[in-house]
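A single protein chain has been omitted; all remaining protein chains appear in their positions.
Chain naming follows the written order as A, B and C, and within any one chain the residues start at number 1.
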């Protein structure tokens, strides 16, 4: 079955920052969309400034996995759309949150915490270590991979302890970060993946793309039981 | 150090339902407050219909652990107070959510899920099994204890997988339920404990009170590091 | 890629107990092997009384997932074979342990605990509830399924808290049990699944077979990094 992926990108930096436009001339989402298509998936982009942020009921109903990148305009996302995405995740849609998406309304909603962290823009080296080598999201990687220049994110990262921790980052300046965190909420799977500052060509790097496509496969909905809630019938016989 | 506990009770059933008033003439919170005091804690009640629901900034600042029971009026809790309680939990205040509090705004906020479940009022027998016998919340209990008549709650309980699962309930009518669930959010510890339908004398039962006092001790704040967030200084030397 | 499954059955009850032979005339493993083949997998049986218990280096090297059922002769399994199976699990081979296999040497080795539990043979009803409806092992199931007559297993089940808890059993006589437990050890995935007393036709029941085939797919090795251990080279430059 062909997986259907919606890659959501805020899309504002590309309009206002030359440097970002130079790195991602067709939008930060573009290398991700292209790579997922190359892998045989049905991928399309959606952005903040489309009607309903490109996330209509129909789009979400036909999305197996939603990828989310946002940064400067988290507050412009309408609460009604956040409600809608949350509902779909609890029903089973996968969600992959990238980098500065840690501060998005939808991630904070699903985590229940501040999702705050430390950061520094110093173009420093990041080395991403695999701490769960049997996990499907680590397929095709080595024991670690490096990103030559990235923004630093440091602990404490205020999220719930992940159900599964796949990656831990080392930063040249002295920090560590839980960079690949798996969660299940309702029937939906969520993966937070740290890299991807908008001025670095991170989303062209093969290992980064590999992690994203692995995460899409891992987060795809499974055909588990439909859950029912509410009042249950009285037992046929008196219990006591 | 004397622990300071605020026992929050919605307090509406007691005003309108004779049956509840008969069981809890001074309010459902009263046996809990009394027991905590007997155990040497400083406990007081707060209720929905007080100004700011009895949860002013001052009250919360002086609360180590907050206990929460609500049912028919979850929507009457102001969002600003929910924000305030969430902030205090992330800072380290413990939170114990009882029974129908599963549907409170604050619990849904901290869990990020619907917190929905199955239920049936059939006065049936509940047997609560300890599945983590080394956990401090199980101190002083036997391998299981029974509540002779309770409302049934059944799976699927739509919460994140607990960080630690302490109790699993068996119900006479054929259901099971994860009845004692531990979470950490930010620096705060959260315990969900299932029993406590308002028409049953559950909060007078010694094992139930024992669990609550154990949970208060477990959830009390610890003197860990103050966490800081945001921008970190540039490194002294150029990194690359 | 066709998954290669070895279904290990102690195979002693079938030789000595008429009742077991009546239920499983070709061995308790046979319905499992047949079903896995029907699902397109390459499955074969191995039994205790074969040379090296049918688990030679070659067999294990060509096994993606090993299924294990044993009961009366756990002690007859040679320690050298247990070492070998453990090594393969840590390298990435999946392992599914069924029912009385909870007391096998290999399961106790991998868990580090006694793996003890309560039990009762009363032909009672077991109702297996799904508590993780988004998990791939729950695919194709309803919210619960029933086994009309089974041996009871009850808590406390002395295993490490599972990484993921998929099923909880309700028993007619008043017990509960964590019936579907996922673990990762090294690069290998392990699933413990409770049902399957040798005198009941449990392994012919469609829901039980469905769980087993789901678990095989979940436990199959993934192509993660080869891990290396031991001494790392000195850094090129002096660190201090």
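Please note the rule applied: a contact is a pair of C-beta atoms (placed from the backbone, for glycine too) under 8 Å apart; a residue touches a chain by one contact, two chains touch by 3 or more.
Values in this document were obtained by computation on a predicted structure and should not be read as measured data.
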Which residue of A:54, A:133 or A:186 touches the chain not shown here: A:133
Options C:16, C:58 or C:234, residue touching the unrepresented chain: C:234
Of C:135, C:185 or C:210, the one touching the omitted chain in the full complex: C:185
Chain not shown, touching residues in chain C: 86, 90, 109-114, 116-120, 122-125, 149, 152, 154, 156, 158, 160-161, 163, 172-175, 183-186, 225, 227-235, 239-240
Residues from chain B at the interface with the omitted partner, ascending: 92, 130, 132-136, 138-143, 163-164, 184, 186-189, 221-228
Hidden partner chain, residues of chain A it touches: 127, 129-133, 143, 154-157, 161, 164-165, 168-171, 174-176, 178
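Assume only the chains that are shown with their structure count from here on.
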Length of the line joining the C-alpha centres of chain A and chain C, rounded to whole Å: 33
Residues within chain A bordering two or more other chains: 163, 184, 186, 225, 227-228
